[in-house]
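Here the structure comes first, spelled out in structure tokens, and everything after it is commentary.
Every protein chain of the complex appears in place save one, which is left out.
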Amino acid sequence: MQNKTTYSLSESLRVTLERLMKKDKRIILFGEGIDDNSAMFQTTKGLTKLFGKERVVEMPLSENCFTGAAIGSSILGDKVVVNLQRVEFSLLALEQIFNNAAKIYYGSNGQHMSRTVFRMVVGRGWGQGPVHAQSLESVFSSIPGLKVFMPVFPSEGCQLLAEAINDNNPVIFIEHRWCHYNLEKFNPWKINLSQKINAIKKLSNGKDLSIVSNGYHSSEIFTLLKIFKKFGISIDHLHLRKLNPLEIDAVYSSLKKTGRLLIVDSGQLKQGINSEILSRVFEKGLNLKLPPIRMGLPDHPVPSSRGFIKSVYPNYLSIAENIFKLLNIKKDKSLKIFNQIDSIIKRTSVDVPINDFKGPF
Amino acid sequence: MQNKTTYSLSESLRVTLERLMKKDKRIILFGEGIDDNSAMFQTTKGLTKLFGKERVVEMPLSENCFTGAAIGSSILGDKVVVNLQRVEFSLLALEQIFNNAAKIYYGSNGQHMSRTVFRMVVGRGWGQGPVHAQSLESVFSSIPGLKVFMPVFPSEGCQLLAEAINDNNPVIFIEHRWCHYNLEKFNPWKINLSQKINAIKKLSNGKDLSIVSNGYHSSEIFTLLKIFKKFGISIDHLHLRKLNPLEIDAVYSSLKKTGRLLIVDSGQLKQGINSEILSRVFEKGLNLKLPPIRMGLPDHPVPSSRGFIKSVYPNYLSIAENIFKLLNIKKDKSLKIFNQIDSIIKRTSVDVPINDFKGPF
Amino acid sequence: MINNKNIIKGHLSMKMIRAVEDEIAFRYYKDQLMRCPVHLSIGQEAAAVGVCENLKSSDYILSNHRCHAHYLAKGGDLNSMICEIHGKANGCVGGRGGSMHLQDDSVNFLGSFPIVGSAIPLAIGVAMNIKRLKKNSIVVSFLGDGAVEEGSFHESLNFASVFKLPILFVVENNYYSIQTHIKDRQVSDNFTRFSNSNLIPSTRCDGNNFIDTFTNAKKIIKEVRKSKPYLLQLDTYRFVEHCGPNSDDHLKYRDGKELNHWLKKCPVSHIERLMLKNNIINQEYLIKLNSQIQRKVISAFNLAIRSPLPKSRDASKYSYAK
Partner (left out) sequence: MINNKNIIKGHLSMKMIRAVEDEIAFRYYKDQLMRCPVHLSIGQEAAAVGVCENLKSSDYILSNHRCHAHYLAKGGDLNSMICEIHGKANGCVGGRGGSMHLQDDSVNFLGSFPIVGSAIPLAIGVAMNIKRLKKNSIVVSFLGDGAVEEGSFHESLNFASVFKLPILFVVENNYYSIQTHIKDRQVSDNFTRFSNSNLIPSTRCDGNNFIDTFTNAKKIIKEVRKSKPYLLQLDTYRFVEHCGPNSDDHLKYRDGKELNHWLKKCPVSHIERLMLKNNIINQEYLIKLNSQIQRKVISAFNLAIRSPLPKSRDASKYSYAK
């Protein structure tokens, strides 16, 4: 196992949980099905065997109670990772998260802390439908007292998870289901877990345009920009992996260089992280060459059928179109780029992250 | 009773409920304590006597269940007004609101509707503290499928409540507790309840600066601008009373005239309605003379003690300061204005809306 | 309490449901055209049918993620369901929902709601409407043993009791929430303890026995029509994995003995054997029936396959009601 050289995000998260739990007995896991065959998308696989049922606690179907219990247990010093297979299940527990987890440190005048990590998976594809594919990252990041992390790439997944677990505040840890399949060549057993990482990682360096993205779109854009590079289009790609606290100095400095901004947000377009970023840039009075463009989820639920999906998520084509618009790229050049993009698109169906993904979740 | 000439917002809401319920038997009310002496801040007073316990239904302490029940009952044709004395109580019911109320029309392909109004009161003052004074308007208005109305003045309260009840979508109806005391000379028994009103109402007309505000701040600014007017400062004041759908054409046209923008948002500053408005203005490429300024709730819970309050809510002074900044008003003039503002401030304590407010809620 | 006509009708409905779900299972990975999570009721048909055969078309039901049997037993249209599972525009919710989100007003199937426990309060509201407007209906809320652990169930029991609502809670106990056995989640598998504590009468019976289920449901529903809430616990078992078309017996989370015990108690074979033994039907009838059913099922799949996907530009339709 430890001889592998390439790891997926879900494998990386599992390794990280194991490493951290070995070192710190206060870390415990709560969740439904974390001890079964699906094991939270394999991220908790085998941990019960290693750490016992008292630290990997299989829960009755009572999200409100076990969320509260996680907070209560953390008041006494535990570091509790709550595992929810879907963001939506947390809706039953928001009273606990908003009122108790988010406010206990403030409300107790610093006496108590909620050292909790709420892992929540955002579903996508294979017909998930309205209540298994919601993006609530912007809801969580608007609540004072919560931190919100969102890993996309395997190595940062390790670092973010470690940082979340060691943070003295409640952290909402949002995993886009499709990101679980992202691969990276590195060794999660060796990666430094005690170093904090920046909110933004620059994935490519350029001077014509700044793209800020998060979630699965960051990996899409990463792929996309390889094509743009071939055409001599030079783009600053800023990948946002901590949504709250929102630290975007890197965006300001990038904009000073490029003067053009595209935001591709995995969450809702309206009142999203994207809106907050735009507002801050606007307030700062940074001069852009063109009005910024932002992309995100539309103002309706996510439908199940793959027939609808093209108009739901930002995708290679719609992202590319906005890049063309912001850079005023001529038709003939853009057609050539489109052709290359087409070849990526043809590789997989619209409703799966990789070809052999067969659902169900 | 019907000979009064001046009505408070809470009186106006009561009259409106009575008028609508008389006309339409499908309208029913759910809530805790709606039939007791406090009667949802007097807004449901006497309605049980008029309409019976089957239409004014006193609920067990089970917010999740009665929220779901409201949706279920509305699927069969009822129009249900759910009354929550505090926004926070809805946190126990967000699964129902986000997943069922907000999505049933979409998810049923138009077969079912959730004709529900969720009245929620935002507490303020008299030491409410962290979980009785939260502003979650921006959370609700970011959820596709929900409408969000927020009345401030009595006559618009009647109109908005009627519009909400007759809307075929779920409407989150947020009442700032202090707005209940707002007074207006008009007759709520006569006001037209079938006419839809604009999302934005212009409360004063001016050319130097556009102020967009909502919630209790709209009434504060209304008062404040009377002073500014005396000093020849001419301000466009746009009062936003429908937060979702967000229709802000009036803001664009105001900005074309003034070129300066201040937003005073009753909700969280971060990822608030204010952020969305700024983003849209930015995207549209409207040129402002100065970067816009926005105000809203800070990134921490609302503490109980009045000692803290000055740094929590935007207030007369902090709003005025931002107006000075945007209009570049000289020290001597601003001092004179401050002096006049001081005389308003001295009239009531920092933690009550009117002098004889004695809590408890 | 039950006559041969009831038995024949119930058997037919169960056979149909079984055939439909067998076909879904058979084609799911082969065709790759039902691209949504499916929770099959194979093994649990008697529960849905035993209850729904006692309902009038004016009665309402609400269901959960495991909803195919409920939908069909309530008279839902096979074609609409199969098209929906295929994500097609002519599915019962136009492709917006998929397998877990069936809704169909035409048969008072008010919907399946896949968040566990979410439909129960909705059913309470339906019952409140029925009661206030003195409608001639009742509502049935189907839920699983897992949903019993959600607060919404307990809040709803209290409501049903306090307001004396015409609601029947049907708890389909298949002993598992996904792969976790009830004994790891609760201290008893007898859910009548919760109706008892709310002074709601209840019955627990063998949910794989159609005749038992039907006769109990019949008796109970008569009471519910007088606006008395009731809880019916039906013990049963799913034959395939929690979600998806396959057996997952190799995972061994279910004891081999337990599995065999229940496989022997297949609700469809059970009633069929009994009907043959009592000469209610004969082999010839069965052969004809099977081929009739098969024809309908195949035709539904054919329709679904050739029906168009919804247009992506319609994704925003029904965002808000006018």
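Which chain is which? They are A, B and C, in the order written, and residues in each are numbered from 1.
Definition applied: a contact is a pair of C-beta atoms (placed from the backbone, for glycine too) under 8 Å apart; a residue touches a chain by one contact, two chains touch by 3 or more.
Every value quoted in this text rests on a predicted model; they were computed, and no experiment measured them.
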{"item": "Visible chains in contact with the missing one", "value": "A, B, C"}
{"item": "Touching the absent chain when the full complex is considered, from C:Val162, C:Cys205 or C:Leu289", "value": "C:Val162"}
{"item": "Per the touch definition above, residue among A:Ser10, A:Gln85 or A:Asn100 touching the missing chain", "value": "A:Asn100"}
{"item": "Touch with the omitted chain, as defined above, among C:Glu149, C:Glu172 or C:Asp235", "value": "C:Glu149"}
{"item": "Residue among B:Asn192, B:Ser305 or B:Ser343 that touches the chain left out of view", "value": "B:Ser305"}
{"item": "Contacts of chain C with the absent chain, listed as residue ranges", "value": "149-155, 158, 161-162, 184-188, 193-194, 196-199"}
{"item": "Touching residues (missing chain, whole complex) on chain A", "value": "28, 54-55, 57, 60, 62, 64-78, 80, 95-96, 99-100, 104-113, 144-145, 147, 167-169, 245"}
{"item": "Touching residues on chain B - with respect to the absent chain", "value": "32-33, 35-38, 58, 60-65, 88-89, 91-92, 126-132, 298-301, 303-312, 351, 358-361"}
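Here is the rule we go by: only the chains that are shown with their structure count from here on.
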{"item": "Contacts common to chain A and chain C (chain labels)", "value": "B"}
{"item": "Centre-of-Cα separation between chain C and chain A, whole angstrom", "value": "36"}
{"item": "Distance between chain centroids, defined by C-alpha means - chain B, chain C (Å)", "value": "43"}
{"item": "Centre distance in Å when chain A and chain B are each reduced to the mean of their C-alpha atoms", "value": "33"}
{"item": "Chain B: positions in contact with at least two other chains", "value": "64, 95, 99, 106-107, 144-145"}
{"item": "Sequence positions of chain C contacting 2 or more other chains", "value": "96-97, 101, 113, 115, 151, 318-319"}
